[in-house]
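Only one protein chain is missing from this complex, and each of the others stays in its spot.
Chain nomenclature is as follows: A, B, C and D, assigned in order of appearance, with residue numbering initiated at 1 for each chain independently.
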Amino acid sequence: MSESTLSAVAADVGQVAGGGFDPVLPGLILLLPLLGFAVNGALALASGSRSATALREGREEDHASSARPLTHTLPTWVGPGVMLAAFLLTAVNFVGMLGVELAEPVIRTYWTWMATGALSVEAAIQLDQLSLIMMMVITGVGFLIHVFSVGYMKEDPGYPRYFAYLNLFVFFMLTLVMGANFPMMFVGWEGVGLCSYLLIGFWFRDREKANAGKKAFIVNRVGDFGLLVAMFILFAVFGTLDYQAIFGAAPDTLVYGGATVTAVTLFLLLGAAGKSAQVPLYVWLPDAMAGPTPVSALIHAATMVTAGVYLVARSSVLFAMAPVGAAAVATVGAITALFAATIALKQYDIKKVLAYSTVSQLGFMFMGVGVGAYAAGVFHLMTHAFFKALLFLGAGAVIHSMHHALHATHKDWDAQDMRNMGGLRRFMPATWITMWVATLAIAGIWPFAGFFSKDEIIWYVGTSAPASVLYTVLWGMAIATALLTAFYMTRMMVMTFHGPNRTGGAEAKHLHEAPLNMTIPLGILAVLSVFGGWINVPGSVRDSFFGGFGLLPMSDWLDRWLEPLTATAYQIRVDQLGAYASTSPVGGGHVLWGAIATGLALAVVIIGARVVGSREIRPAVDSPEPTGFGKILHDKWYVDELYDRILVRPIQSLSRACWRWIDQVIIDGTVNAVGSMARGFGWFGSLVQTGQLNTYAFILTLGALVVLGVLIL
Amino acid sequence: MLVEALVLSAILFVIGTLGVLVRRNAIIMFLCIELQLNAVNLSFVAFSRYLGIEGQIYVFFVMTVAAAEAAVGLAIIISIFRHYESVNVENFNLLKW
Amino acid sequence: MSGLLQASAYESWILHALIWLPLLGILGVLASSEERAKHFAFAWTSGLFVLSLGLLWAFDPAGPLFQFTSDAPWIELWGVGYSLGIDGISLFMILLTTFIMPVAILGAYRYIGEKRRAFYALMLLLQTGIVGVFASMDLFLFYIFFELTLVPMYFIVGVWGGERRVYAAVKFFLYTALGSLLMLVGILYLYIQAQAGGAPPSFHYLELLGTPLTLGEQLWLFAAFALAFAIKVPLFPFHTWLPDAHVEAPTPGSVVLAAVLLKLGAYGFIRFVLPFFPDAATHPTVVMVMLVLGVVGIIYAAWVAAVQPDAKKLVAYTSVAHMGFVVLGIFALTLNGLQGGLLVMISHGISTGALFLLLGMLYERRHTRLIEDFGGLARVAPLLATAFVITALATIGVPGTSGFVGEFLALLGTWERHPIIALVGTTGVIFAAYYMLPMVQKILFNELDREENRTMPDLSGREIAVLAPLVALMVLLGVFPTPVLDRMEPGARAVVEYVEETTRDGSLLEAARLDRVDTQSRFVHDSGRHELLISPDPTWSLSDRSGAFRIPDDHILRDEG
Amino acid sequence: MTLDFASNADYLWVLLPEIVLSVWAMVVLLAGVRRPDDPPVNPEVLGWLSLVGIALAAGVNGWLYGVTSTNPAAMITVDGFRLFSNWIFLLGAALTILIAPAYVARQRLQAGEFYTLILLATVGMMFMGGTRNLILLFLALETMSIAAYVLTAYNRRDRRSAEGGLKYFLLGSFSSGFLLYGIALVWGATGSVHLPEIGATVEAGAGFTGLLLAGMALLAIGFAFKVAAVPFHMWTPDVYEGAPSPATAFMAAAVKAASFVAFVRVFMEAFPALYESWYPIMWWLAAFTMVIANVVALSQSNVKRMLAYSSVAHGGYLLVALAAANQMAMAGLLFYLLVYTVMTVGAFGVLMVVAHHGEDRLQVEDYAGFGAMRPLLAVLFTIFLLSLAGFPGTAGFMAKIYLLQGAVDSQLWTLSILLVLTTVVSYYYYLRVAWFMWMRPAPEGQVAASFWAPLPLKVALVAGAGIILYLGIFPGGLLDEAMASAEGLGLARDVFLGLRP
Partner (left out) sequence: MADILFFIFAAMAIGGGFGVVLQKNPVGSLLFMVGTLASVAGIYVLLDAHFLAAIQVMVYAGAIMVLFLFVIMLLNLGHDYRDDIKSGLGLFAAFAVTGAIAGLLARQLRGAGDNPLLAHFPGPEGMEQLLAEQGAIGAIARPLFTDYVVAFELTGILLLVALVGAVAIAKRRV
C-alpha cells in the first residue's frame, strides 16, 4: 500500500501527459478532502466520546453555552480549507486544460485495484473536459457550501462529524467523476450514496430522519443494482471496464440499437434514475431533506443527484447507439420533470418545494442527455448547481433564522413551513435578493443562467428527432414544466418573503439576517446564477437580442469544450437519425422561442406573485387541510403509500413468512421431525423389549425361522 | 433309520423349542432346553452310526455341558426364587424397555 | 524478510508448526491459572499469527501450484500420508484463521467468565483442526481435521452458549456430521476406484485426482461431497443449523464459526468437488441447481434476516446470504467468479467476525441481543458506533470495503456464464441494505430512549485493539486486494482450467482413460501467466496408471441381499 | 518352535497361555478363600494378583508368535487371528479386573470367585479364538457362557442381577441348543467338525447341501444370538442392565469379541464357498442391527442400558465386516474388537464411578455437573464416548474406517451408507451423555467427593484413553498387525468377486 501511494505521488509529479496538458497533482485533489475527512473524523470521534461521557454522567452536552472546544474550532478551518485547496488545484488544472486541444483524456493510474484473469481494474483517475467541469462545480460549489455550513452548523454538537461526512462526500463525488473506469466511478457512486445516507440521518435521534437516510440508501441501491448489471454486461461484451476502451470499441463492437446496448443503457438508466431521483426511484429525494440544509444544497441539489446525468453524458456513446435507451432516458426525464413540478405546487415545506423542484430540474437534465444534447444536459447541470445551491442555502438561511426565532420563544412551530413565514424580506434582505435571483434563474428568465440552459434543453427535446411524435410530446411536457416551475417558485418566494409576517410578534424580534459567512456564499452563487449561463449561448441567440447582439463573451463554449467527448455520440446520432432540426416542432427558431419562453415565464412569475400574494395565508396550525386535487398534489400523488403497499409491505410479509414458515416450520420442522421420529421409533422399538422371557424367546425363534427360511429356500 | 432318527431328533428339538416359547415356569423352560440338547444328541448318535464313533464322544461332551448348565441354571433359579418367591418368568420384568 | 525466511528454512516447518503448535499451546493453557489462561492463549495465537505472516512472503505466486509441500507416510497400509501443502487459496484461508483466532480470543476476554482454561484449550484445538483442513494434501488427513473441528465447536457452543445451547450444539453437530460422514463413503469410493487399475492405495489429493469415473458415479459422489460441504457452507435449505448455532454460541465461537468454519465448506467445493467430479460439476442440471440454491440463499436469507428481532440471528442469516455469493462464484466456473467467491469468503470472515464481536460487546454490556433493546447508541458509544457502521458497510459490500470486491467479482464471473442467475443474485445488494440498515439504525441511531443504554461504556482499549485490525483489513482489502487476488489466482485458475479441460469434448472419462497422467499434469501446469511446475519433491510424483482396469458397472451398488 | 502334533504333548505348548491362565485362575480362587468368620480378602489385592496371571498369559501369548504349527489338522491353531484375538480377550479381562475392585468391595461380592470366573471365561474365549474344531468350540463357548451367566447373576442381593442372570441363562442355553444342532447337522453333512476339512469338503461340493445349509443356518442363529445381532439381541439390554457393572463391561467387550471371533472363524474357514448363501443373512443382520439398535438407543435414559444398545449397534458394524468377508474387513473386525473392548470397558469404568460403584445413579440426568466436578474423569469419558461414536482422532474412528474400507472393498455401498447414517444417529445418544456431563449444572448437594475413583480404575481409564488416543493417531502398526493376523481369512468375498484367481 505504501509503495502504491508513493508511486501515485510519483505519477503526479513526474509524468507528462500527451497533448501538452500536464495536470497538476490531480491525485491531490482527491486526497485533500480525504485528508479533511481523516482529520475531522478523528476530531468527531474525540468530540463524540466527550459528549458520550457527558451523557453517561447524566447531562446533555451543549456547546452553545460553553466555549467551543478545539474539536469544534478546528473543523472550521480544515473542512472548508481542504475544499478551497482542492478547488484551487482544480482551477489550476482547468485553466491548464483550457489552453490545449485535448483529444484524449489524461489518465493517471495509481495501483491495480482488482485484477484477476481477463479483468483488470486499475485505481485510475481520468482528467478530461467533462470531469474537469464536474470537478469545478463540485469543488467550487462545495467550497461555498462548506463556508456556509460553518455558520449554519455552528451550534450543532455534531459539528466535526458533519464536516467529516461532508469532506468524505466530496472525496467520493470527486472519485465518481474522476474515475477512469466504471468500477472506480461505482466507488464514488456508492460512496456518495453512503455519505448522503449518513448526512440525511445526521440528526439520527429523530427516527424520521434516520428513516429518511435509510430510505435514500436502499432506493439508491436499487439504482446501483442497475449499474452493477450494466457493468457485468459491459465486461461480458468488452472484457474490460475502462471508459476509454469501452467507448472506443463500442461503435465497432456493438450493433446499433441492438439488444445488448439497449440492455446496457436501460440498466445504466436504472442506475442513473436511482441516484438522480428520477421516476420511479425519485421518492427518496424529498425525504432526504431531513438532513441539514447545506447538505441538501450540496448533495441533493448541486452534485450527487446530478451523477446520473454525468453517467449518461459519460456513456454518451452507448446511449447514442441505443435509441430506445436514449428515448427512455428522455421520457423518464420528462415524466419526472412534470410529475415533480405538479407536486411542488402544493408543498408548504420550503425544502420540500425545493426538493421537488430539484427532481423536476433533474428531469430536464435527463431530457437533455436523453435526446443526445449531452452538452446541454451538463450545461443545465452546472447552472442548476449554482441556482439550486443558492436556493437551498437561502432556504437554509431562512430556516436558520426561523429556527432561532422559534427556539428563542420556545414555540413548537415548524421552522420550515412557509405558512409560518411571510414578510421575511424585511428581516433578511440579502437572502431575499439572492433568492429572487435564483428564482428568476430557475424560472428561465433572461438573462439569468437558467434561461440559457433550460431553454437549450427544451429546444433540443423538440428538435432532436423530427419524425418522432414522442419528442414532440416531451417538448410540450417540458414547456409545461417550465411554466409550472416559474409558478411554484414564485409561490415559494411570495409565501416566504412577501406579505405580512406570520411568525408572531415575539418571534419576529428574533428574526435576523444570516451572518456574513453565510451570506457571502449566497452572493457568490447569485453572481454565478446570473452569469453562469453565458458560457454556452448558441450562436444565433448570441447574435440576437438575448445575447446583447454579440455582447456575451462567448458562444457555444461548453458545446465545443465537451466536443471531444460527445463527438462520437453525435456522429452516430447524425448517421442514424439525422441532425437536429433548426426549427421547433411548431416552427420558429431559437430566438423566437427564447422570447416566447422568457415572456411566458415572466408572465407566470408576475401572475403567480399576484395570485399568491392576494391569497390569505394563515400559519400552519390554523390552515385547513388541502382538499380535492390539491390534497392529491400535497400528498404527492400517494406514491410513497403505493410503494409501501405494493413493494415494502409485501416484501416484509414475505420475509416474515419465509422465516416463520419456510425456515421454522418446513425446514426446521422437517429436521426436528426427523429427530423426533427417530426417537419415536426408538421408543416404539424399545416397546418390544417387554422384559418377558417368552416374548424374547419367541422373537428369537421367529428370527431363527427367518434365517433358516432365507438360507434354505 | 438315519433319516427317521434325524426327523425324530428334529421333532424333539422343535418340541423343546415350543416348550421354551409357551411355558412360563423357568424350571420347565430349562427342562425344555435340556430336551433340545437331548434331541441334538440323538442326531449325533444317528450320524455316528454312519460317520464314526466321534459322534458318541460329542454326545458325551454335550451331556457334560448339560450337567454343568443344569448346575448353574438351577443355582440361578434358586437365586431368583429367593428374590421373587416365584419361578414364573412373567414376574421377572424389572428389566425392560 | 525473505532472507530471514530462507535462513530459518521457513517453508519446511511452517505448516507443521501452524498445525501442531496450537496443540502444544493447550498444555500451556492448562498449566496456567484460570485468570492467566486468556493471556496465554492470546499471546500464543498472536505468536502463531506472526509466524504465519511469513507465508505471505514465502509463498511465491509464480512458483509451483502447491508449495510448502511435505509428505510423510502415516498409515502405510491404507496409503494415508501426512501430506501437507498449500496453494494460494489455502494460504489465505490459513492466514484468515491465524488472524481471526487471536482476535476472537482477545474479544472473549470478558465474555468467557467460567471454565476459561477449558475454553481456550478448545479454541486452540479448533485452530489445529481448521489449519489442518486447509493444509492437508491427503484426503484422509483432510477428513480427520474436517471432523475434528466439530468437537471443540460442539463444546464451545454447548458449554458457554446461551439458553438453547444444547439444542443448537447438537443440531450443529449432527447436521454437519451427517454430511461429512456421507462424504467419507464418497472418499472411500474414490479411493477404491483409484486403485482399480492396480495402483497402490493412496489418499493423496493428486493421486486421487483424475480418477476415471463415469458420469453416474460422478453424480453420486458429487452428491455425497456436495452435501457435506453444502451443509457446512451452509447452502439453502441446509442452513437452519447456522442461526441457531450462531445465536447460542459465545462471541468467540460465533466469530470463528462465521469467519472460518463456514469456509471449510466452500473450500471443499473448490478443492475437491470441482476437480474430482468435473463432469458432474459442469453438468447443466447440477450447475443450475447449485446456482439456484446459491441465489435463493442470497435473497431468501436476506429477507429472513431483515425480520429477525435478534441481532445475532440477523447476522447469522447474512452469513447464509454471503455464502450464497460464494457458491455462485464457485459454480459459475469462471476464474473471476471463483476469485470473487474466495474474496467474499475472506471478506465475510473479517466483516462478519467483526459484527459478531461487536454484538458480543453489546451483549457484555446489556445482556441482550434483541435489536429493540438498543437505540441511539451512537451517542453514548461513538467509537463502537463507528466500528459498527464501517463493519456493516463492509458486510453489505459498499465499494472501498472488502465486501464489494468479492461480491463484484463473484457476480461478474457468474454473469459471464449465467446472466439471469447473476441478475437475480445482484438484487442481493439491494436486500443487503434492506436487512442491514434497519438494524444499524435501530441499534445505533434513533433516540436513546432506554435508561440502561445511557450509561453504557464505549469501547475499551482492548476492544479497540480487537476491532481496529479488522476494520483496517476491511478497508485495506477493499482498496488494495491485489496481493490476495494475485496469490490466489494460480490456484483458482488451475481449478477452473482443469475442470474446463477435463470436460471438454463431453467427457472426462474418455480423456482420462486415454491418459490420466496428462490430465493430472494439466492441473499442475498452467498455460497462463504463471509457469507452474510440479514440485521437484518426488514423494508425490505421479505414477503412470494408464490402462486402468474397471469393474463392470453392474457390479456397482449391487449388494442387496 | 515348530509343532507337528505328532504327539498330544504338543498341545501343551500350543495351549500354554490357556493353561497358564487356568492354573492362575485356580490360584486366585484359592487365594480368595477365607473361613466364614474371617474378614474377606481385599478385592484389590486379588485383582492385582489376577493381573499377574493375565500378564503371564500375555507373555506366553507373545511367545507363541515364535511357534509354527505344521499340522493343519490340529484342533488348536497358532495363526495370527488367534493370537491377536487373545490380546483382545486378555486386554478386556485385564481392564475389567482393574475397574472391578471398588465395585466388588462395595457390593460385597466374593472377589476370589469373581476374578476366577473372569479368568476362566477368558480361557474359554481363548479356546474359542484358537480352535478349529466345532466341538471344542462349543465347549469353549459354553465355558465362557456359563461363566458369563454366573457373572450376570453374581450380585445376589440385587434382584435385577438375578433376573438378568436368569434371562441370560435361559436364552443363552436356548441359543446354544441351536448352535449345537447346527454343529450336528454340519457334521452330518460333511462328516467332519474340523473347520478346514469342512471348508474343503464344501468347496469340493462333496457334502450334503441340504443338511449343510440347515446346519449353517442354525450355526448362524447361534452365533447371531451370542453376538446379539437384531433380532437375536433381545436379551442384551436386560442382561447388560441387570448384571453387575464390571460383569457388563466384560460381557459387552470380551464376550462379544470372543463370539465374533468364533463366528468369523467358523464362517470364514468352513463356509467361504457358500458365501453367496449366507451373505444375505449377514447383510440383513447387519442392517437390522445397526438401524434398530441405534434408533432404540436414542430413547434410552439409563446410561447402562444405552451402552447395552450401543454394544448391540457395534455388533451391527462388525457384522458389516462379516458381510464384506474380505481380508480387509476381517482385519478391520479384529482391530475394531480390540478398540471396542478398550473403549467399552473404559466407558463402563466411568459409569461405575458415577453409579457409586453400584447400581444407583445410572440415569443420564445423574451425569449433570460431572464435568465440572471431576473434569479429568469427564474428559476420559468424553474420549471413550467419542471413540464409541467413531470420531476422528480416536481409535474408534480408525476402526470404523477399517470396517468401512472392508465394506467398500466388497462394494457394499448400501451397508456402508447405512453404517455412516446410523453412526450419525449414534452421535446423538453418545453426545447426550456428554452434554449432560458438561453442559448441565450439578444438582443441589452433589459434591465431587461422591464420585470416587480408586487407583486401579484410574489406571484402567487412563491406560484405556491412552490406547484410544494413541491408536487414533498412530494406528499404523496395529493396523498392519491386524491385517497380517487376518491373513488367509476373508477369501470368501474375493472368490466371489472374481478379483482373485
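Definition applied: a contact is a pair of C-beta atoms (placed from the backbone, for glycine too) under 8 Å apart; a residue touches a chain by one contact, two chains touch by 3 or more.
Because the structure is a prediction, the values reported are computed rather than measured.
Missing chain touches which shown chains?
Taken over the complete structure, the missing chain's partners among displayed chains are A, B, D.
Which residue from D:Glu44, D:Glu142, D:Glu269 or D:Asp366 sits in contact with the chain not drawn here?
Selected residue, touching the omitted chain: D:Glu142.
Quick one: say which of D:Gln110, D:Ser175 or D:Gln327 touches the chain that got left out.
The missing chain is touched by D:Gln110.
Touching the missing chain, which residues of chain A?
Touching the missing chain: residues 694, 698, 701-702, 704-705, 708-709, 712-713.
When the complex is taken as a whole, what residues of chain D touch the one chain not shown?
8, 11, 15, 22, 26, 29, 36, 75-76, 108, 110, 113-114, 116-117, 120-121, 123-124, 127, 133, 135-136, 139-140, 142-143, 146-147, 149-150, 153-154, 156-157, 165, 185, 188-191, 201, 206-208, 210-211, 213-214
Provide the residue numbers of chain B that touch the chain removed from this figure.
1-8, 10-19, 21-25, 27-28, 30-32, 34-35, 38, 41-42, 45-46, 48-54, 56-57, 59-61, 63-72, 74-79, 81, 86-88, 90
As a working rule, only the chains that are shown with their structure count from here on.
Would you mind pulling out the distance in Å between where the CA atoms of chain A average out and where those of chain C do?
39
Quick one: which residues in chain C touch 2 or more of the other chains?
174
At which residue positions does chain A touch at least two other chains?
Residues 675, 686, 689, 691, 693, 697.
Which residues of chain C touch chain A in the complex?
The contact residues of chain C facing chain A are 171, 174-175, 237, 239-240, 243, 300, 303-304, 306-308, 334-336, 339-340, 376, 378-383, 385-386, 393, 398-400, 404-405, 408-409, 411-412, 415-416, 419, 422-423, 426-427, 429-430, 432-434, 437-438, 441, 444-448, 454-458, 476, 479-482, 485-486, 489, 492-493.
Okay, in this complex, where on chain D does chain C touch?
279-281, 283-284, 372, 375, 386, 391-393, 397-398, 401, 404-405, 408-417, 420-421, 423-424, 427-428, 431-432, 435, 438-439, 475-476, 479-480, 483, 497
Sort out for me which residues of chain C touch chain D in the complex.
73-78, 115, 118, 143-145, 147-148, 150-151, 154-155, 158-159, 165-166, 169-170, 173-174, 177-178, 181-182, 184-185, 188-189, 191-192, 551, 555-561
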